[in-house]
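Data first, discussion second: the structure below is written as structure tokens.
Only one protein chain is missing from this complex, and each of the others stays in its spot.
The block that comes next holds chain A.
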Amino acid sequence: MDAAPRRGNNNKRRRREEDSFEEFVSDEEGGGGGSGDDDDGSSLVSSARARVLSSPPLSTLLASSISPALVFELSSREKRARRATMTTHHFACQLPMFMPVGTQGSVKGLTALDLENARVQLILGNTYHLEQRPGSALIETMGGLHNFVSWKQAMLTDSGGFQMVSLSDLLEVSEHAVTFQDPATGNTTTLTPEHCMQVQNRIGADIMMALDDVVSSTANDPKRYEEATYRTTRWLKRCIAAHKRTDRQSLFGIVQGGLDLALRRKSCEELVPLNLPGYAVGGLSGGEDKANFWRCVDASLELLPENKPRYVMGVGYPVDIVVCVALGADMFDCVYPTRTARFGTAMVSSGLLKLRSRSFANDMRPIEAGCDCATCKRYTRAYLHTIVTREPVASSLVSVHNVRYMMRLMEQIREAIENNRFEAFVQQFMRKQFPRVRANDDYAVPYEKMEEDGRAPVWVREALAKAGIALKS
């Protein structure tokens, strides 16, 4: 219906570097096709689409993109850091954002209400686990993962490829498929890109990840990296062809290339013309050297399109996230905040509180002064000290804080970019994380070793310098 005025707007559209998906949408809508059930969710995407099409772009730097189930709108930038809105079928996500992991259909120890109260926007589900139990067929019967787990906002599923390599006995990777054995049951499973898409289509998350040929980032096998990089592209093309619910779910491609920057660039060059709604940087945060890590992120992000969301997979330490945002990344996920909570570790702006430590036995402060989470409003470090790692409720209480801590960190990052003071934010953030002198009553320990002279680690300074941000000494 509104296809006609939109077609009259060709100029504006071209300026926005829109991709061919948009043509595809207009054609489909013009022909009266598309999905019949235009509920609240799909109107989220269509109103975002209308908004992008009707407003003049503020500048050529503030790019946007429209695909059938995702609208990406950049709203401000500072150096390479980006502030954007990504509207999916279920939710308009404010980027940059952190996505907690709900491996088996639950973020451990937290209810959906706890997650909403922490202002989580998107939950990640692990396809490998969900396919094992309860199975994607059952999830589809129950109306998709959103319905099944009673979560109304955005969701993302990974491809399962990473878990297959890490959790199963990998038997064979061929051009056709990955074959692996479940160590628990002994069952052999063959996963093809087509099957991977079928499973993720049944699960029905807003964003799905393409099946990539994953090689451990510490493998040190150049030939295998090269093979995997090109195979990832070929598999991505098969994924695109097999993806059946383009009106509701968006497929992201994953940049591979191991730690070889040339391969990373090659991977980007191959993936970008495929014109996906978003891209991820994969194959990192598996224990590789940080100097390699940031250079790979940097090389990939430099070549990924400006007007698409960029997701750095598996990144969850606050320092890493801040560096990646500076380099131009928008999305992050990690089990770290909830996993470390189960071991009694709370995340604060000056590092980590290991609440088991005797220093907290009489500490009547909340985990972090000024934190608005449900735990900090109610409980002291001293009480948490008596229950962490002993009572299961403690892992919920500390998880509530850690998840909210991540959300607050991302809120601060977004606000800083919006107000053009991201550089100052980064400087202040790093000063707190790596203080020259720690206050007597600050019992936090840093995430990683500081330099001897009390400065932020070399890799942090190098990466930020590349992003145009200098840390004052």
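Please note the rule applied: a contact is a pair of C-beta atoms (placed from the backbone, for glycine too) under 8 Å apart; a residue touches a chain by one contact, two chains touch by 3 or more; residues count from 1.
Everything below uses one rule, namely that contacts and distances are computed from a predicted model.
Asker: Using the UniProt record as the reference, specify the protein name of the hidden chain from among "Dynactin subunit 4", "Ferritin", "SRP54-type proteins GTP-binding domain-containing protein" or "Queuine tRNA-ribosyltransferase accessory subunit 2".
Answerer: When "Dynactin subunit 4", "Ferritin", "SRP54-type proteins GTP-binding domain-containing protein" or "Queuine tRNA-ribosyltransferase accessory subunit 2" are compared with UniProt, the left-out chain turns out to be "Queuine tRNA-ribosyltransferase accessory subunit 2".
Asker: Can you work out which residue in A:P96, A:G109 or A:G253 touches the chain that's missing from view?
Answerer: A:G109
Asker: Who touches the missing chain here, A:A361, A:V445 or A:A465?
Answerer: Of these options, the touching residue for the absent chain is A:A361.
Asker: Using the touch definition from the top, which of A:V393, A:V445 or A:V458 touches the missing chain?
Answerer: Here the residue in touch with the unshown chain is A:V393.
Asker: Can you list, in ascending order, the chain A residues touching the missing chain?
Answerer: Contact residues on chain A toward the absent chain are 104-106, 108-113, 129, 133-134, 138, 141-143, 148-150, 361-362, 364, 374-375, 378-380, 382-383, 385-387, 390-397.
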